[in-house]
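Note that this complex is displayed minus one protein chain, with the remaining chains in position.
Here is subunit A:
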Amino acid sequence: MMASSSHSSPRFTQLILHISHILHINHIQQVDLLQFITCGSVDDGKSTLIGRLLYDSDAVSLDVLAALEAQNRTSAAGTVDLALLTDGLRAEREQGITIDVAHKYFTTPRRKFIITDTPGHVQYTRNMVTGASNADLAIVLVDARQGVVEQTRRHSIVAALLGIRRFVLAVNKIDLVDYSEQTFRDIVADYAAVAAQLGIRQVVSIPLSALNGDNVVRASAHLPWYQGPNLLEHLETVDVSREATTDAARLQVQYVIRPQTAELPDYRGYAGRIQSGVYRPGDRVLVLPAGLETTLAAIEINQQAVPVAVAPQGVVLRLTDDVDVSRGDTIVPLAQAPEPTRELEATLCWMVEQPLRPGRKLLVQHHAAKTRAVVQAIVAKTNIQTLEQQPAAEAQLNDIVRVRLKTALPLVADTYLQNRTTGAFILLDEQTGATLAAGLIEQTTLPAPELVL
């Protein structure tokens, strides 16, 4: 995993100046944000790939390289181990593994990128779920010599489950199979079968060598048969519009602003972040779960009234009527209101050693809303290799199970398929507060139990 550290080629200097001009304040409005995860098994070269992206886009600075070189004295002079750029903790460097989710950042003239690097070890699947929960895109890395392996499948299942729709199949170490087009095509075909089973429609496959830099930020002379974009080109241009403004409008109140000053004795503003959709002053709205009907008197951003606001903006809503609203309540346009529910069916990723058994009481945190709940039943466990649903008496660490939950207070929620924000929750331990599970809502209205005659 070595790369030359001579770092001042004309291309880099040019790139920097280019960014410098483009990123000038007048152009910042053009820059958007892409958050992606990288997944693959141990030794697929994930950390090297991230190191290569950072290194070739000049996000790594001289002192960081110097520190890496100092750690790497045993290697050939003038080379650095790119993987060390992401392995931040002492144990990770000592053991040569990545323990925890790490975040890295780089910016090009088109986009700011947030990379979530998730460990490949089986025992750290919970980190993969964590990383995937916030990602717009997943890079699935395979070693060209190994092809699609168990872990590839497992990671793709988790990424698809968490709602990622855009995938890159990065066929790494293509240099080690003599840049073989046939090997690449075979792997692409194998992965297409996995993707089809998971309902993944958008897969862009790219042959590359993270170590040598082939096809990462520049095209490779070794791959004349490949006509597609290199990795960075694709990341810069892939469509990331995520908040469809046609989604139902959702906002949970996080905090009530009440200045109670001489100038503003009666001001009440409901502060929250628009989770999806569009809000406009004058909208008839419901405050849920209570079901109180009122009108949006104003939407304020930074104390200015605005004519329209969209996800994910943070806003303050003012209501025409003096109704009772507190943290965790949802304010939605009348026509788009969901039915509050106390019974849910959800998919959980169980994240702690202590197993989950039916009857367990815990806390549900649904963003700003928090309530006690009981796991009424474990409906099934997903076999992460075959996707089959199997009966299960309990859920163990890293298991993905389908459960039925009953909550003490009604939740105002959607299914995860409908809404990646309001369809998500976490489960907490009542005593320690530890995060026990990630929850994805499958059904908010459960069919009535069959009548036993």
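Definition applied: contacts are C-beta pairs under 8 Å (C-beta built on N, C-alpha and C of every residue); 3 or more make two chains touch, one makes a residue touch a chain; residues count from 1.
Keep this in mind: contacts and distances are computed from a predicted model.
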Undisplayed chain, where the name is taken from the UniProt record, one of "Elongation factor 4", "Inositol transport system sugar-binding protein", "Sulfate adenylyltransferase subunit 2" or "Deoxyribose-phosphate aldolase": "Sulfate adenylyltransferase subunit 2"
Which of A:V129, A:V325 or A:I441 contacts the chain that the document leaves out: A:V129
Residue, one of A:Q197, A:N212, A:Q254 or A:Q443, that touches the chain absent here: A:Q254
Contact footprint on subunit A, counting only the chain that is left out: 16-17, 19-20, 23-25, 28-33, 61-64, 67, 70-71, 85-90, 93, 99-105, 107, 111-112, 114, 126-127, 129-130, 133-134, 245, 254-255, 257-259, 261, 264, 267, 269, 271-273, 278, 280, 301-303, 306-310, 312-314, 327, 351, 363, 365-368, 420-421, 424-426, 428, 431-435, 438
